[in-house]
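In this view, the complex is presented without one of its protein chains, the others remaining in place.
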Amino acid sequence: MSLLLKGGTVVTHEETYQADILCEDGVISQIGSNISTPADTKVLDVTGKLIMPGGIDPHTHMQLPFMGTVAKDDFASGTIAALAGGTTSIIDFVIPNPQQPLLEAYQQWREWSAKSYANYSFHVAITWWDDSVSQDMETLVKDHGVNSFKHFMAYKNAIMATDDILVASFSKCLELGAVPTVHAENGELVYHLQHKMIAEGITGPEGHPLSRPPLVEGEAANRAINIAGTLGAPIYLVHVSTAEAVDAIRYAKDHSQIVFGEVLAGHLTVDDSVYQNPDWETAAAHVMSPPFRPKYHQDALWKGLQAGTLQTTATDHCAFCSEQKAMGKDNFTQIPNGTAGVEERMMVLWEHGVNSGRISANEFVALTSTNTAKIFNIYPRKGCIRVGADADLVVWNPEASKTLSAATHQSNIEHSIFEGMTIHGLPETTICNGKLAWHQGELLAQSGEGKYIERPPYAGYYDTLQKRQELNTPKAVSR
Amino acid sequence: MSLLLKGGTVVTHEETYQADILCEDGVISQIGSNISTPADTKVLDVTGKLIMPGGIDPHTHMQLPFMGTVAKDDFASGTIAALAGGTTSIIDFVIPNPQQPLLEAYQQWREWSAKSYANYSFHVAITWWDDSVSQDMETLVKDHGVNSFKHFMAYKNAIMATDDILVASFSKCLELGAVPTVHAENGELVYHLQHKMIAEGITGPEGHPLSRPPLVEGEAANRAINIAGTLGAPIYLVHVSTAEAVDAIRYAKDHSQIVFGEVLAGHLTVDDSVYQNPDWETAAAHVMSPPFRPKYHQDALWKGLQAGTLQTTATDHCAFCSEQKAMGKDNFTQIPNGTAGVEERMMVLWEHGVNSGRISANEFVALTSTNTAKIFNIYPRKGCIRVGADADLVVWNPEASKTLSAATHQSNIEHSIFEGMTIHGLPETTICNGKLAWHQGELLAQSGEGKYIERPPYAGYYDTLQKRQELNTPKAVSR
Amino acid sequence: MSLLLKGGTVVTHEETYQADILCEDGVISQIGSNISTPADTKVLDVTGKLIMPGGIDPHTHMQLPFMGTVAKDDFASGTIAALAGGTTSIIDFVIPNPQQPLLEAYQQWREWSAKSYANYSFHVAITWWDDSVSQDMETLVKDHGVNSFKHFMAYKNAIMATDDILVASFSKCLELGAVPTVHAENGELVYHLQHKMIAEGITGPEGHPLSRPPLVEGEAANRAINIAGTLGAPIYLVHVSTAEAVDAIRYAKDHSQIVFGEVLAGHLTVDDSVYQNPDWETAAAHVMSPPFRPKYHQDALWKGLQAGTLQTTATDHCAFCSEQKAMGKDNFTQIPNGTAGVEERMMVLWEHGVNSGRISANEFVALTSTNTAKIFNIYPRKGCIRVGADADLVVWNPEASKTLSAATHQSNIEHSIFEGMTIHGLPETTICNGKLAWHQGELLAQSGEGKYIERPPYAGYYDTLQKRQELNTPKAVSR
Partner (left out) sequence: MSLLLKGGTVVTHEETYQADILCEDGVISQIGSNISTPADTKVLDVTGKLIMPGGIDPHTHMQLPFMGTVAKDDFASGTIAALAGGTTSIIDFVIPNPQQPLLEAYQQWREWSAKSYANYSFHVAITWWDDSVSQDMETLVKDHGVNSFKHFMAYKNAIMATDDILVASFSKCLELGAVPTVHAENGELVYHLQHKMIAEGITGPEGHPLSRPPLVEGEAANRAINIAGTLGAPIYLVHVSTAEAVDAIRYAKDHSQIVFGEVLAGHLTVDDSVYQNPDWETAAAHVMSPPFRPKYHQDALWKGLQAGTLQTTATDHCAFCSEQKAMGKDNFTQIPNGTAGVEERMMVLWEHGVNSGRISANEFVALTSTNTAKIFNIYPRKGCIRVGADADLVVWNPEASKTLSAATHQSNIEHSIFEGMTIHGLPETTICNGKLAWHQGELLAQSGEGKYIERPPYAGYYDTLQKRQELNTPKAVSR
């Protein structure tokens, strides 16, 4: 069955205009005025509504095994939440245990994700190094549609990638046409400060931000960027949460480097006062890394989005319930790190971005969908509204409003970091692969309808990098 | 007659892909694989060639009356030069004398430009102020398709706009949805330094850059940006030539302001050593304002383009021949300011941008065409390759090469600031309004075929500005 | 009678050490351990106390005729307040009316200041320009010990110095070895915004900051700095109150320019919420220019002091009582601009600087005394503790504390912008010209004991400027 959206206003990263949109066989087949209705076509009147590319959340962790437990939202509940919020694709993470073959881990995650309601793809984490890792990276890129690899600069004694691994892996990424990405926190400093806090008797959630102060992120951001810059590789920083990291990205971009920065809806709107909450459970519910920050960092993050220093928005959706959080009752370092948000991301950005006058509706589209598609090389298949593109769309009702709450969210956990925030302008209908997937509060998609997204290597910005490599090839002096 | 381009590679600001392009009735009517040839259609085999949007030069001065003479290239020779270089549209300037009604000047320029071979539009300069000027601005925006006004911060005792004029005019621009633009040089300092140089016996062209050092531009750039920022208006800086001005733009962009910066092909590649040329005529041929700069500024300008701090490239094409330049034989302040370049701009940017690894071919398109179209609100009619867009295209042969020279350029003057520069990759065919306008070294367009481009007010970024204005409306405290 | 301070801790801008200090004939004659007591010498036991150079406030306006009235604190009450707060010297301003000869105004101010209790000197304002002004500047420098000239970039239609005046005067300053100083606010923008606020019905004190937003200062700071930089002159910015101005100074210093910045105790600690006070009188009491700012600017100012971007602290002491402030009851633009502070400056800086861990006690001395003495070329006569230096000292009791209040201050006005601020560490004894001037809450100095301070031209930093001028002298190209 086809689907015809009539009477809406199309909003892309570049333009706003009136048009009908016809979706057939999972793709957009026509855009125009007064499209006539083909047979077997459902017609949706979207007069007064905005039609935008479906959101892409480039950073989620569904059913992640982490810190001795497994995240509560799996690929089913997690992608339902995504669809409820207008997000039609997620990029999740395959995270091998150190010494585990990358391909084995990749297969595991592919199995887990088979039940997805929305589309999905995978970054693969590099948590250790030897020749087989290098080989598997190549296989993943060439045979499995992976074009990005993640590196955790924190989590010492677990999945931390030390500088030698970063150098080796970034070099391999460059060779393969894949984007290296980093979680930027200095693991040695975190380790030191965690022990210091515990030694000083600070065992509650308030110790969490104290053990990961802003400079810890600023340092690692700088390091990753400089390593990439030295090697001639691009670099993508996930969940940038501090003014310092924004400054590091800006500095590199202002010096000809190709750097991308992602920011979470949570870091844009929640500050570190949450860790002072007298209710342990509430404070613990906000434990994630990097932690929420003093308020002025939010301003820096918004300015970063406005200036183009940061290009994507994500959630790091990794849902742990109160019972899981309680594992760290006596020691904040044992609280599973993670919060939800895949459902709320676009709404939060609409309210605090568009409604506040910080960004335009077109920039909203760029920041929630298009830029991610471009960076990870699935544009213009995803992230745009164009004949031939995948029919992943969200219909936004600028007149509707609601108040966010854990009581009504789709996630399987009892807390929402956005609890009580009122949103003016809501996703009303989500179309995934050309079908109604979520409509007026009702889930219409089926488990398994979400498709795996293959992402080819060598996005646009690689041309420039390769040309530079070529020109910069050093030469021996003849003596 | 229609035109079908077969076998080429389409390059836009976002993508590169293989496709045929059919142009009918002045617009692009089809893009696709193996388009069948309609009747009455000329077919051009462009295998191995790149098809890009025709260039838009947002800064030219054809047949400008200036400093007691008139620029040698008129709208005929100037637009022929444009077409020869792949540029299908120019935005020229209506410059009223102080006290001259804006509409009168506008009509004058429209008459002069009727003979154009390529498309054209006009910024209108604000060289004086009273209520009639404000009224005429409104008429120009509402009835004549003008959406940008220019302000000269230099040229004291002539066309200089002092701060009170800037404040009044920028406010009016904001109200009308038009972009204020500035030539940023501190006119008082220039005036002081010109007199100082002459007093010290420095009367040759070497005095020109000494009377307009980089800080003179940095100051004015900062001033214009801050005035616009205070009023909530956008601002566009023409011919940014210094690291200081780039820094000023970057600072404002990093602080949520909407600022645009233009750079000239000349400032990117020619340095101030030209003023030391022992041949007076050659040195004088390079006299333009702002002057060519010490080499390190070029690096800052390129970095500015790479980082998105600067968005457009232009030429300030304003051609004076040697005889005209000789008016300042004994006093450099009398040398008519101006150089040519509308023909060479895209070639220079290709060689020093794309071939050098500084920018990608997609960025090349953005910087020579798309960004200008977006800022001045003629996108997606211009600046893109899309069904329905104007068929203004350039076919680029990446394998061809030539050496630039005044001996072979189209301009009516005896010097080229790019003399001797070899270019690898050339515009081979220029299509304007769906017709072959320049093909393999031959002019095919007719005088008068160039069309006036109406530019509507309120470009995309105005949404955000208006929302901000709304939210920032101050309130009285009740006491 | 001589004076011997025994048992104290000497704190200078560089060092902290134990020593006795003997003051004879107005100067420090001995510093050492266990100085024996000469005849006719008063001995003061200062065990446990800190002895620091007496404060120098480089920015006061005693009995200033301004906005149709005269400031309430004259050179008597104003310098008593200074002594009460540990400040032994002020630099006030001679402000000629436009067209008034500078020397005439200078003589007037010298007369008014004859009754001073503390030492004083004068910056002279350049409020208009012709050859006689230039002549008088020379006379003031050569014959009257003036080495600094002030320029108001605001106050259009009154004392505003336009760019042509700045260029002429800065050039003359450079020639004379004097420091140009500026009040940096763009007068045209202020004028425009004042009219806009009034037109919108915002007539109360809350309109004051709205008419002088931060960019208005940032613009003017940049302009003054760039004009000075172009001419090769040094520049001193009075009352820097915004992050933008700090950034402008930093940028110039990072590019080899010699720039100095002054900050007021008020801007460091008071924010713009005061203008929202429902009590008109209280809100009006805070009207000064530049206005108090949103809180985050304070952070930028402190960082500026810590990094050396700003070097001096002042007050802009210009006291208007409630009756005077009421002149603007119906129109904030008529409220006389000014607040008090000469008494509280050092205490405020001690509490919020030293006690807060922002600066060391040595930096406190530099910021309240030494740096001003160096910049205005009266070091090491003033601003240090050294044999041969003027015996201007303050004895600080780090253990004492009090709460600041208009109820107890020396100024003749009914409000204090520091009302309610508790200070830990107080000036207990002030020694001026070798005599006890203020001791434990009691005034011991006499009217007229304050001395006029002649300041010779050509301070240390002029060597470098002169060398640069020499090297940069441009040359004609021989053709």
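Here the chain labels run A, B and C in written order, and each chain numbers its own residues starting at 1.
The rule we apply is simple: contacts are C-beta pairs under 8 Å (C-beta built on N, C-alpha and C of every residue); 3 or more make two chains touch, one makes a residue touch a chain.
What you see is a predicted model; the values in this text were computed from it and never measured.
Contact with the chain that does not appear here is found for just one residue of A:E111, A:E200 or A:E399, A:E200. Among the residues A:L210, A:A326 or A:V387, only A:L210 touches the chain that is left out of the figure. Touching residues on chain C toward the chain that is not drawn are 14-16, 250, 253-256, 302-303, 306-309, 354-363, 374, 379-380, 460-461, 463-464, 467-468, 470-471. Although one chain is not displayed, its contacts with chain A can still be listed: residues 163-164, 166-168, 171, 186, 188-189, 192-193, 197, 200-207, 210, 213, 215-216, 218-219, 222-223, 226-227, 229-230, 247-248, 251, 275-276, 278-280, 283, 474-479.
The rule we apply is simple: only the chains that are shown with their structure count from here on.
Centroids of chain A and chain C (each the mean of its C-alpha atoms) stand 52 Å apart. The distance from the centre of chain A to the centre of chain B, with each centre set as the mean of the Cα atoms, comes to 39 Å. For chain B, the set of residues that touch two or more other chains is empty.
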